[in-house]
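Comments concern the structure below.
All protein chains of the complex are present and in place, except for one that has been dropped.
All chains are identified by letter, namely A, B and C, in their written order; residue positions are counted from 1 within each chain.
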């Protein structure tokens, strides 16, 4: 039985009881408890079910390496699956539920998988369920998905009640880990003058040292930690962040820090998590080490725990996992657990030490406390199901003959310690095998390198393979000194504190217990607890030729659970190496990838949710559009009105009304989003001649010209009207989506190719609000506003002019994208809304009608004007669109000209732009293809064209379309067939693309 | 997450301030060029596993294009320099020869 | 002109810092060789300041200049004077290779006031905002969350941030969230 004992508990406050719920039952703990320690205190050893076999599982570790005690936390919009009980601080009202079972944690029908486990060996899925074919998708797969999956999915409609944020920080030396090594490294670096930031994933500094004992500078470790913290706090160049995990090390010194602000206090205001994006010149990984389990049969039964975890629960939280704990070890450190248990008044029936000669001073101390020590011993198997019943002792050198059954209710195991090398390795740091400690540790000669080619990560303390307390401190001080020196901080005293602790005898590697365990035992010896990978599975993988560690990992799923193999990787690797008859370093390790432990999606997304998910670009008139019922269309980051439906009016009807009102009287378009780029300089004309297919250098001051721009690959990329402002200055209009892109395109050519040309550009798009006043009554409206002459004589088609209208300073362009009499009027953006309001007010007598993008599209299509993005798709050249007239024949060169000379571009079989009209006046489908006879070699139906734009024209009251058709312009009047959904076809006649006012009489008035 | 010094404004810019612009020192081939030259100019890119010369723009910053010499395998940035040049500066090449003896990129070695 | 309407109509927010959309900020973009003596003296004549060095600012009361790139400066003056000053500078530079554009309406300007302003900016921009790295007298063009921006500090407790007008609401949104009272990081202050 696990229970709270009556003394110790350095992290809990017994004056502050905390009540919480587990699987609906109200339980009590203390402030400072983790969920795991509080559950143990309530004799709730059973905390979850494994992934594959649904085996009952208890907590095995005490930190972020925990594979078993994984729970669902919270409810409703604060529900979070798969949180580790060992790193969850409890608070009043915490609600936790165990996972992966039905109907309950105690009675789970999924345990049937356990009974079948003999069949469910590694690779089982690949060998089964092959026949009959449809069964995989419909029967086998749904079953497998349901029995796997671990935590419950949040509700489909749940919306995270919390918010998140990011923070950018910069430092000379980032120390990851706030144990004594991290503190020593930070102190040394900060004393030398470096700017230091220290991150600690838990709420407490000090790490393991206060639990493990010994003294530092003659002080109790806790006292030294407090002193170190105080010194760092007093230094202006040092910062400490607790509850902040170093999640990942990325190239060039970039580190993600994952700060959990309110997980322990969910009702607190403010963000739940903060993701730190830290740029550090040097990174010290003082991430400690993780104890390895031992591979013996029944090592997954609840009550079998890491020896260090047993010690942690006892010392930190005053909790014991059992009254009678057997310690199984291959090293001296686990003796500390036995000693602590006995000193707490609990029983340790035996220590089973696999080493033939046993240990050193710690063994002697244990013996002096009366603890029985068996050397050369092995745990043959643990008996029990939901709790430990007994442990069977045998000899490590043997095959598993049971010499003695020892009754106990907990087992503390230790297979040695592995430095946490994840952060060292994330960015390419390499490892070497340390045979004396049977572990991988950082290879100092192959550290990750940064932008300057120099090493930027240094491991410190146990993370570097230094385990004795004094070694840890010396190693850590060296790390701090080296890091500081690399950033040029070398003042002060670099001496380390000195640590005293018991010396330890060497460990003996034990990868299977007993070493010759028979198949039946190996099938019950777990490597990866959560994913249910056993020693026998890894051996099978090797037998089947999965020799690379990556193969084995993927074949068996070893190390791929939510703990990412923190407990299982080295044991699995050693098992594989043994099976292959190879050395461990030859087999190598898998790649370590961020994050160190899982981090929330919310934290990654940061503040970007809801209204600030992405910028919504707004024109000065946006407020009017919003107030007048605009139906929106996203265009890049802009949101433009698609139409302005009135109350009770459909969007479709609104579009129709807007077109007719504009054609018949007066329409108004917010064209502010169009790009406006000013190009100035003695070489501006020459530059634009290269940029546009047209000749722009010959444009007269005061005139406008429609121009086309292509990519160097020949494809049409943008179009717009260019106005010549003065001899040296042009204003280039671009499409809405094109403004930034085309400005960047101009700068690229000017900066990187024609840098000797004298041209300056400024993107003035947002300086101006721009309004198109369109329709037969457009001139009357402007005349009513007064201030400048807008007559045909004073301002002819394709002229522009500065002036004043109704007191507003304006620049008026007489250009038309609708075929109507049209003025595009630019005013300073801050006057845009007032000018718009003025137009609306003054235009009432002509029923002035604001229109959206859809009416704009229809009116341009009625006139046969192309639209970038409709008629073009990145594969279309101007010649396809019959725009040869806009391609200057006089120019030697323009961007895209050479490309357009390639064989496929000049192929007469390229599809060309035509108009299309259905025979019955219906509307062709968007994106429809024109059918041709037969099929191609791949059995696909041949085609001879496609629809690029198609609308019902309110003006002509019939369907109109534009499309690209094989030999189209030579086939006027011919009827061809288009797809119309499913097997349906629509017949359409090839016609001129200008459907409305082909002579241009309406715009030229 | 690269960190590259912009030679124009002196900022050690993180990648999110930058726009990658592909291979450096391309020679443009225009209307009278051969198919080979033009195809090479548009498509055939150096793709070394090692030292590479490339273009970047400090787009969320001073807006300037510049050149960088960078290793595609270690991501080391050997240096950055003006966009207004057709070849890498000599001091950078000296640095490269010292750091990466035997490196070769196009006809630069 | 009374019809002048800011992007957000002068929005403000109080939290870790005070955020206010500024009215009356005139801005003129100058493209040209900033080391050209003709340009330097023309700017001095019209805006009363000497063009600043790389990533620096120069101020004389309401008038000022920000270094934007080796060939671009943003010149500051009262809003109502911007057009006239731009014309004046343009005229003085007639014959020089330079481009002067009034961009007062193209941008929105926010002022942050308060000791926590470094922290609010550091939540959004990949820039070292510590006092030893960024000080009054410097200007930084960068990215704030998802949009381009430039900012500088007028004094230890005042910063101004410039972004495009169309994204003013977004900028105000991310600044306000970052300045939420319950979200202090206390990284630059203790």
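Rule of thumb we're sticking to: contacts are C-beta pairs under 8 Å (C-beta built on N, C-alpha and C of every residue); 3 or more make two chains touch, one makes a residue touch a chain.
Note that contacts and distances are computed from a predicted model.
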From "Autoinducer 2 import system permease protein LsrC", "NADH-quinone oxidoreductase subunit H", "ABC transporter substrate-binding protein" or "Sarcosine oxidase subunit beta", the hidden chain's UniProt protein name: "Sarcosine oxidase subunit beta"
Displayed chains contacting the withheld chain: A, B
Absent-chain contact - pick from A:633, A:799 or A:997: A:633
Contacting the left-out chain in the complete assembly, out of A:41, A:540, A:750 or A:881: A:540
Per the touch definition above, residue among A:583, A:611, A:837 or A:970 touching the missing chain: A:611
Chain not shown, touching residues in chain B: 1-2, 15-16, 19-20, 22, 35-36, 39-40, 42-45, 47-49, 52, 54, 70, 72-75
Where the missing chain touches chain A, by residue: 51, 78-82, 118-119, 121, 124-131, 133, 136-137, 141-142, 144-146, 148-160, 248, 250-251, 254, 256, 277, 427-428, 519-520, 523, 536, 540, 543-548, 550-551, 554-555, 557, 560, 562, 564, 591, 593-595, 598-602, 604-606, 608-611, 613-614, 616, 633-636, 642, 713-714, 735-738, 741, 853, 856-857, 867-870, 872-875, 899, 902-905, 925-929, 931, 936-941, 943, 946, 979, 981-982
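Keep in mind that, in the parts below, only the chains that are shown with their structure count from here on.
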Whole-Å separation of chain centres (CA-atom averages), chain A against chain B: 29
Centre-to-centre distance between chain C and chain B (centres being mean Cα positions), rounded to whole Å: 32
Chain C residues counted as touching two or more neighbouring chains: 126
Residues of chain B touching at least two other chains: 14, 59, 63-64
Residue numbers on chain A that touch chain C, as the complex places them: 163, 165-170, 195, 239, 268-271, 274, 277, 279, 607-608, 611-612, 614-620, 637-638, 678, 680-682, 729, 758, 760-762, 764-768, 808, 828-835
List of chain B residues in touch with chain A within their complex: 1-4, 14, 21, 28-31, 33, 35, 38, 42, 55, 57, 59, 63-65, 74-78, 83-84, 99
Contact set on chain C toward chain B in their complex: 54-55, 68-70, 72, 126, 140-143, 148
